[in-house]
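Only a single protein chain was left out; the remaining protein chains are all shown in position.
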Amino acid sequence: MPVDLTYDTSVTDLVDKTSAFVREHVLPVENEFHGDVTAAGGDDLRRRLNDAAREAGVFAPHAPVEFGGLGLTMSDRAPVFEAAGYSTFGPVALHIGAPDEGNVHMLAHIADDRQRTLYLEPLARGIVRSAFAMTEPSPGAGSDPDALRTQAVKVDGGWKINGDKRFITGADGAGFFIIMARTAGSPGDRGGATMFLAPADTPGITVQRHIHTTDKAMIGGHCEVSFRDVFVPDEDILGEVDEGYRYAQVRLGPARMTHVMRWMGSAVRCQDVAVEYVAQREGFGGKLADLGMIQQMIADNEIDLAAARALLIRACHELDAGRHASNETSIAKTFAAEAYLRIVDRSIQMCGGLGVSEDLPLARLQAELRPFRIYDGPSEVHRWAIARRTVGRWRKAQQAKGAGA
Amino acid sequence: MPVDLTYDTSVTDLVDKTSAFVREHVLPVENEFHGDVTAAGGDDLRRRLNDAAREAGVFAPHAPVEFGGLGLTMSDRAPVFEAAGYSTFGPVALHIGAPDEGNVHMLAHIADDRQRTLYLEPLARGIVRSAFAMTEPSPGAGSDPDALRTQAVKVDGGWKINGDKRFITGADGAGFFIIMARTAGSPGDRGGATMFLAPADTPGITVQRHIHTTDKAMIGGHCEVSFRDVFVPDEDILGEVDEGYRYAQVRLGPARMTHVMRWMGSAVRCQDVAVEYVAQREGFGGKLADLGMIQQMIADNEIDLAAARALLIRACHELDAGRHASNETSIAKTFAAEAYLRIVDRSIQMCGGLGVSEDLPLARLQAELRPFRIYDGPSEVHRWAIARRTVGRWRKAQQAKGAGA
Amino acid sequence: MPVDLTYDTSVTDLVDKTSAFVREHVLPVENEFHGDVTAAGGDDLRRRLNDAAREAGVFAPHAPVEFGGLGLTMSDRAPVFEAAGYSTFGPVALHIGAPDEGNVHMLAHIADDRQRTLYLEPLARGIVRSAFAMTEPSPGAGSDPDALRTQAVKVDGGWKINGDKRFITGADGAGFFIIMARTAGSPGDRGGATMFLAPADTPGITVQRHIHTTDKAMIGGHCEVSFRDVFVPDEDILGEVDEGYRYAQVRLGPARMTHVMRWMGSAVRCQDVAVEYVAQREGFGGKLADLGMIQQMIADNEIDLAAARALLIRACHELDAGRHASNETSIAKTFAAEAYLRIVDRSIQMCGGLGVSEDLPLARLQAELRPFRIYDGPSEVHRWAIARRTVGRWRKAQQAKGAGA
Partner (left out) sequence: MPVDLTYDTSVTDLVDKTSAFVREHVLPVENEFHGDVTAAGGDDLRRRLNDAAREAGVFAPHAPVEFGGLGLTMSDRAPVFEAAGYSTFGPVALHIGAPDEGNVHMLAHIADDRQRTLYLEPLARGIVRSAFAMTEPSPGAGSDPDALRTQAVKVDGGWKINGDKRFITGADGAGFFIIMARTAGSPGDRGGATMFLAPADTPGITVQRHIHTTDKAMIGGHCEVSFRDVFVPDEDILGEVDEGYRYAQVRLGPARMTHVMRWMGSAVRCQDVAVEYVAQREGFGGKLADLGMIQQMIADNEIDLAAARALLIRACHELDAGRHASNETSIAKTFAAEAYLRIVDRSIQMCGGLGVSEDLPLARLQAELRPFRIYDGPSEVHRWAIARRTVGRWRKAQQAKGAGA
């Protein structure tokens, strides 16, 4: 049987358990604090919810089994992360939020034994959090990673790192950093980057400030971090020198898809809130849900959810098959980010004045979702990459024809 | 010369003065308090800014000249209000915000001499604020005004009003209310409403709570207000008994258009912020402003601004000519509200991560603008009305043909 | 391994063979006759192309193996039909066009042995064509099938059918008709329809005229057909009396999806034509393919193709699992029809003046694709159905909660 989209019952059971856990333990806290994870307790809240998740058997479904996780494939993560994402605090509770989830994924692929023990294990078990320090203030590495300016210079026994990073998610309170720094070439060059592991208390690492963005559910915020003469010993190089861009790719595709999974849950919730509202609210001689323009919004939400999910499944399949899947993840990410914003916007519109009020969670979900069209590559950068690949395929096919002639 | 879109120099001068005033006196306060007018001082701030506006000669450009205003037509208000709206605090500063501006407009048309002295003059001069109590919680009057449930019962020397109102802008701190109540018929009937004037300290009027919405620039918030056995003497009936819906129309068209004017200013500001950003920021081997996808967003913003302005001018022309212009104002409002949201969204996207941060005003302008697609009639209700009028015109034309045959 | 989207090599081989066949034998004819299948020879052309397809081993991939087909599942049909649809004449060549393909599918499910021999076999083998007579002129069954007006009255040994049908694809030249007629209830009622088989030369069946639509690739056109006292013996009832709507559902879901498959091929071709153009054409100091706005169109085409394909696969999976999948097929059909029109429109735009000319096939592909947003249920009807199901699920969940309490 060639094509099969059926999940194993072990997965569907986990989805059900996750949904129940989120509704019972997570949503009430999120609603009480209007989705502001810092106001709700930050790391204290995280540890409390992590304990509850462990007890419920839903903790760290992505992490390696040897470190207490459930070792799910990307395909199987999809519905579970979606169920967790129904609350914006769900990813924190299950320890599957950015950037930790992506860092666990990457470390599991690249870290050596010593690094697994020192960095991966405490991270996977939720003992510490982590940060991934790649993006920089202008004119450094932002949408265009080749612009990387942070420098690592070889010194005796290790490297000395200098540079500034921006939008470093989870930096405030992280146990360690994965730092991307240039070890060869100049800003603008392809290649020449290396990844370094560094405990947060390494001298020279300073969290300068939080950039206050509209999303409020990521612990440790989005920070500006400076690195001044930060010494990293050779054994804390992650993988090989100058291979940082390649490793970033290992992390990037899956991390993009888990964003899609988590925020899918929020999008589903928006639709649930709106459907509940219009199914009950009277107006114009009936229920709002019976009005054509409302039905159009309900249906468009369903179509957007279905398409986002279908593209996600395709991309996960490719990743599970061991392929890079840059194109599939770009497509799924771009579509999903835009679809979610359409969904939350329609949901607000269906709920009228209450839709823009704190009486419903929709307005803050809009604020939470808006950055996703920018984070992990703005839609425009993904479209640019998708188009270049498309034209590249045509060029190759032309050359093949030419060679065959 | 039949068609002329040139403004008088008296108007363009006022626009320039208003712009200068807003940039010097208003924007700094708005930015300091991140657009939260309550945090910035509420009515204290308002009085301070009103004084500054009077001194600058830009106060109350819409109000009757006899009460210290500049008596502008709707057409001439357009560019002035736009200039004021460049800051979300601008309308408060010039005393041209909702609902006061619309209430001044309506009272100037309908109030008798006594009411002009007691209610209109202090309102026009900015001595008090006011509220317009029409919309109700479900299943009362919301998008569908015929559902009006608040009751006024005739008693000796006046009327006794009972009911609940919701989303009453500016209620908290208002000097008086204009209350829409049913004096004939049942909820669902066309007609049968009357407008009553009542000082805010009239026994039985209680501001129950603020509905916390995403917009933060209207003084006095959006409130739930209850009316319990509120006595209004006969002389405080505004206009005629049972003519409330007709008067609401007098208020509605212009009030819709001044919303369009004010928020036009915010939309222009979004574009200004984004253009300034992409014109300077480097990326992908040049300025962001030189990238095609960025240019598309810049151009689409310009097109949206131009179209919104052109529709606004058309509607103002109709209103100034003494016509109801329900269709023209519906079209202009619907288009503008949606255009502004596209504009702010594109502007955010152009600014990348900073776009969703407090470093730029865009994210909070999005929150400020989002409700406009719902306030003053959601787009769906306007579209429904526009469609019905279109089909109605066809039906009439058919009947005329039939009659002519 | 729970989720698997890999096709069997038998399928990918067939896709390759189909592509090669279409490019060699079908595209040249289509291009010569500008996509007008009647001008290209109609049934003569069909027979010629069918022979070629048999020889190439790609004929009737959907038909039962016992009748010379390849017996593919819905999932496996998807890429094969897409390859065929790369030319608008491909479906005719492979004998997988509407309505024959859907009729084969339905007859294989419902016909009794006698009917299999008399109707299904000659149809499956391409000896005759067929028509499915369901839709009617206003006020009969159109988007709303319950409005069915064609009547079948019981007479001795069979039924007598009277009524008018419209948009009956392939009627002109069909070997037999499947006629949907009301055997119980009144127009507007759910249920009460029966399916009848009738040779085209049955007295009383008349093809009145062709409705000339913008699509030109379906043999036998879209016709108005009248039925006047058409006698059908009892043994030519397809399935059970009064079960017509249920059987129509059996046909509908798969037939919708094969439309999506076939026109996917046309959409891919549009993108191919446009990419080839912009990759070569100079302008504004480089290739058009290097301009941001062009890249956006290329990328959006890729995203639309990927999403349509992903939704199609999901729906096929459901159908292959034996489920009705009304919702999945509605979603896939609605999304795909709209996506294809966006794709062809962008492709035209990328090619500038040539895009709207006969020098390229794009303009006629637009004309060919436009009806799909209407055929097989306009988008609006699907959205209405999707919305009702969504609200229905919510209502059921509410009742379940209520029952559980």
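Chains: A, B and C, in written order; residue numbering restarts at 1 for each.
The definition used in the following text is that contacts are C-beta pairs under 8 Å (C-beta built on N, C-alpha and C of every residue); 3 or more make two chains touch, one makes a residue touch a chain.
Here the structure is a predicted model, which means the values were calculated and not measured.
J.: For the chain left off this view, which of A:Gly57, A:Pro233 or A:Gly292 is in contact with it?
T.: Considering all chains, including the one not shown, the answer is A:Gly292.
J.: Given the contact definition stated above, which residue among C:Thr6, C:Ser357 or C:Gln398 touches the chain not shown here?
T.: Result: among the candidates, C:Ser357 touches the missing chain.
J.: Of B:Ala39, B:Val65, B:Ala310 or B:Ala400, which residue touches the hidden chain?
T.: Of these options, the touching residue for the absent chain is B:Ala310.
J.: Contacts of chain C with the missing chain: which residues?
T.: Chain C touches the chain not shown through residues 135, 138-139, 142-144, 147, 166-167, 211-215, 222, 281-284, 291, 293-294, 348-349, 352-359, 363, 366-367, 370-371, 373-375, 378-380, 383-384.
J.: Given the full complex, what residues of chain A touch the hidden partner chain?
T.: Given the touch definition above, chain A has residues 291-296 touching the missing chain.
J.: What is the set of chain B residues that contact the non-displayed chain in the whole complex?
T.: Touch with the absent chain occurs at residues 2-8, 11, 73, 75-76, 271-272, 275-276, 278-279, 289, 292, 294-296, 298-300, 302-303, 306-307, 310-311, 313-314, 316-317, 320-321, 327-328, 331, 334-335, 380, 382-384, 386-388, 390-391, 394-395.
We adopt the following convention: only the chains that are shown with their structure count from here on.
J.: Comparing chain centres built from Cα atoms against the global Cα centre, which chain wins on proximity?
T.: Going by the distance between chain centres and the overall C-alpha centre, it is A.
J.: If you average the Cα atoms of chain B and of chain C to get two centres, how far apart are those centres in Å?
T.: That pair's centroid distance is 51 Å.
J.: Pull out every residue in chain A that's touching 2 or more other chains.
T.: Where chain A meets two or more other chains at a single residue, that happens at 294, 380, 383-384.
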